[in-house]
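The complex appears here without one of its protein chains, the remainder shown in place.
Here the chain labels run A and B in written order, and each chain numbers its own residues starting at 1.
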Amino acid sequence: MTADHGRCEVAMTVNGKAAKVCAHPMERLLDVLRRDLGLTGAKEGCGEGECGACAVLIDGELANSCLIPVLQANGASVVTIEGLAREDRLATLQQAFVDCGGAQCGICTPGMIMAATCLLRKHPQPALDAIREGLSGNLCRCTGYAQICEAVAEASAHGEER
Amino acid sequence: MQAESIIGTSVPRKEGRDKVTGRARYIDDISLPGMLYGATVRSSVPRGKIKNITFDPGVPWNEFVVVSAKDIPGTNCIALISDDQPCLADGLVNHPEEPILLLAHPNPHILPKAVAAIRIEYDPLPSLFTIEESESQAEVIWGTDNTFKRFLIEKGDVDQVWAAADYIVEGEYTTGAQEQLYIENNGVIASFDRERGVTLWGSLQCPYYVHKALMKLCHLPEDKVRVVQMETGGAFGGKEEYPSMIAGHAALLAMKSGKPVKIVYDRMEDMAATTKRHPSRTRHRTAVSRDGKILGGEVEFVIDGGAYATLSAVVLSRGTIHAAGPYFWPSIRVRARAVATNAPPHGAFRGFGAPQTLFAMERHMDRIAAILGISPVEIRRRNFLKPGQTTATGQTIREPIDMGRLLERALSLANYSEKKDSLRRDHQSATRRQGIGIATFLHGAGFTGSGERYLASVVGIEGCADGRVRVLVSSTEFGQGTKTVLSQIAAETLGLDYSDVEVAQPDTETVPNSGPTVASRTVMVVGKLVHSAASGIRETLIAAGLLSEGYSRDAFLKACAAYVAAHGEFKSWARYEAPPGIFWDDEKYRGEAYAAYAWAVYIAQVTVDLSTYSVSVDDFVALQEVGRVLHPVLARGQIVGGVAQGIGFALYEKVVWQNGRMQNSQMTNYIMPTSADLPVIRVYFEELGNVHGAFGAKGIGELPMDGPAPAVVNAIADALGTGFDSIPLLPEDIFSAVTAGGLDTPPASQGAR
Partner (left out) sequence: MRSDPEDYELVAPATLSAVLPLLAAEPGEWLPIAGGTDVMVQYAAGKLPARKLVSLWNLPELRHIEVSHDAIHIGAACTYTDLREHALIAQEFPLLAKAASWTGGIANQNRGTLGGNIVNASPAADSLPALLVYEAELILVSLRGERRLRYVDFHTGYKQTRLAPDELIRAISLPRQFAGYISYARKVGARNAQAIAKVCVAAAASLQRGLIADVRVAAGSVAPVPLRLRETERLLRGRAVDAVLVEQARRKAGEEVRPIDDIRSTAAYRSAVLGNLVAEFLIQLTAEQIA
């Protein structure tokens, strides 16, 4: 970590690749991902950790990137929505969101899919109540959640990858 | 033509792949070279004269672009219906979030400090914050009497019915402001150069509204303003008129600085400063016969428009027409007013006045039933509009709708009669009460009355060099599925595959004005025009001898490609023409209010927990007749999403006001439902078809917003035996009522005789 006008170097693994950024330590991880790394999939919906639109995985755990000073991500492995699809092949969950109508306006979708990814890793066969709890930190104004929950159930029936 | 129909199948959403991979580009995902960030300095008082503005000398103001009303090249207004709303306050402020100055700087992080470093002194003026205060005219804050607009509907001679009535039932019903709460805040980027004028990219519903507003504000001709819609993260009406304001701000900063300027609100600013659903008050006085027939009635409907006229007149119009519900009124008088208060202007939100008057109507039907001692089912059954009868505006119902049959089906789907008995018998305890409630309603599709004729929307279909086609419309996608359904319509019309059709990005430089994306009109009205324009492409190819009837997809692709190769551009246009025999009188508010209505019966089952006074919705049946369902997954998505917003409107979403300012402008304290708060919402369709819509479709977007609130509140009344006439209905309100009145008191029966 070298100081440069209060900035510091932060080294992360982002979507499987090493990424180094020079940023102010109190920059939000969300802003660094979007501005410095061009990963605009994570969105700012509320800026206070309430809506989940900025959710990413940090060392495998779901986190709201708007609440994380980038310095706290130093050394961490970060996965964003851009890291889920392999080449042109959608991840099972992404495909299920397309098939089931889980994405309408799409703004909550990246965070929602990250939350669902995390949920299915911990509970591969979640019941409806578990899906609802697992996604309750991600607000969606379009769908009323039904088709999102169906997408998660559909993906869980297909297993992690396909 | 291919045998398999695309209409009625759930093809994948056009932009679905981009949305699930994070590749979809929303406005805040865009950054232009040299771009500045803009911020808004707003009023801190609800009403007053600006005395003095001081810039704290501690800030290097020379680094900032500062814009005031004096910098406006054109007219200082947000052009819409009446041009009363300034883009920037000039001497006078009329609400506590009114924009006064604009700032721009390359570093977004220092803008909040700069905004805070500007001190504005005011001579405060008296202000009005409620409908009642506005009606009192203790102060005149708008026009001569604080009234933006009045409507009067008269059918029959209602003054004659009171004497013959067995019962006269009165009630007063109120609804609160509701925030659209799209998850993507309002945002735009504007750029300017002398050659091309202003270009505006934004999160918005109506590119041509913004286009019109910018021409007037920036004093630029039509071809020097270009508006492009980016992927839009939810709107629900909240991006119908407000984008003209934020676009104006960014354009002014771009014109002054010569650099691109981005303004994206944060959540607090978006919630506090942008539009919400109009708060309302509806009073009913209804004459009813002993056998439960409505004889006639008077309705008084008032909405709080906030400080400026914006769309209040249009919201009022739709609320007024829907005030009578799906019932036959031998005589009725509806008086409606939109009044001014010193709050930020209220505006478009899904349903657009109808959720307010239908809440009142459906609560009032339950009140009538209780007073007459008949069931909520029976009172509705006896009064439904039938084909051949006329609505409040005198429109004859021509479609073969049978609301009685729709109601029977919904009751059976909800297992209503069995539940009604068993709830009463088995499920009431000292701490839990269950109840079941109904709402029956309708929603008119498309613009009201002559609206579509005035709009005269235009749609284009372009044949491309590879033989495939593009749909050219300004109708926008913001989650509903516009791109998908219009593509289905074009593909079906032309006998192409769904993937052979794409929809052009809405850009006023390249797409015609197909009207605003509002009023449940896109599939029905614009979809019909897509069908016509696509037919034009086919006919041209046939007339040119490139194609013959009964062609295959491959033949079309070849013919179209050949036509483009020979002629260059290949576009077919269709312009809206009012169907014959449609009559509407704007003065008297009589005639064919809407080309078609969607009809619905919603049934909610609730539990009220008497330990916490909170309500959970346990089951929800949503049955509707919406014409032909073109895309089952999208249609169901519209209904479930609308019901969720309707449940929020009823039980969760309260705007806390203080002196015209929203106090809870955060997602932590303005409460919308999470995935853990909603029941399984069971959606069913009836499909009667519709001659006015593409492939028989009607409008669907707004309908589901109308029914949930009254169904839920009627269910709560059923559970507690005591009625509630105000929403949002929070646990604190139920607590107060239960503590004040106890339970199982008969429903209020004021005016009964």
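One rule holds in what follows: a residue touches a chain if its C-beta (ideal position, glycine included) is under 8 Å from a C-beta of that chain, and two chains touch if they have at least 3 such contacts.
If you're wondering where the values come from, they're calculated on a predicted model, not measured in any experiment.
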| item | value |
| --- | --- |
| Residue among B:His109, B:Arg196 or B:Arg405 that touches the chain left out of view | B:His109 |
| Touching the absent chain when the full complex is considered, from B:Val59, B:Ile81, B:Ile671 or B:Leu688 | B:Ile671 |
| Residue ranges of subunit A at the interface with the undisplayed chain | 6, 24-28, 31, 47-50, 52, 55, 61-64, 66-69, 71-72, 74, 115, 118-119, 133-139 |
| Positions on subunit B where the hidden chain makes contact | 108-110, 112-113, 266, 268, 431, 610-614, 652, 656, 663-664, 668-669, 671, 673-677, 730-732, 735-736, 739 |
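We take it that only the chains that are shown with their structure count from here on.
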| item | value |
| --- | --- |
| Whole-Å separation of chain centres (CA-atom averages), subunit A against subunit B | 30 |
| Complex contacts: residues of subunit A adjacent to subunit B | 34-35, 39-48, 50-51, 53, 80-82, 84-85, 90, 94-95, 97-110, 113, 128, 131-133, 135-149 |
| Touch list for subunit B against partner subunit A, complex | 10, 12-13, 15-26, 28-29, 31, 180-185, 231-236, 266-267, 478-481, 633-634, 636-637, 640-645, 666-668, 672-676, 678, 680-681 |
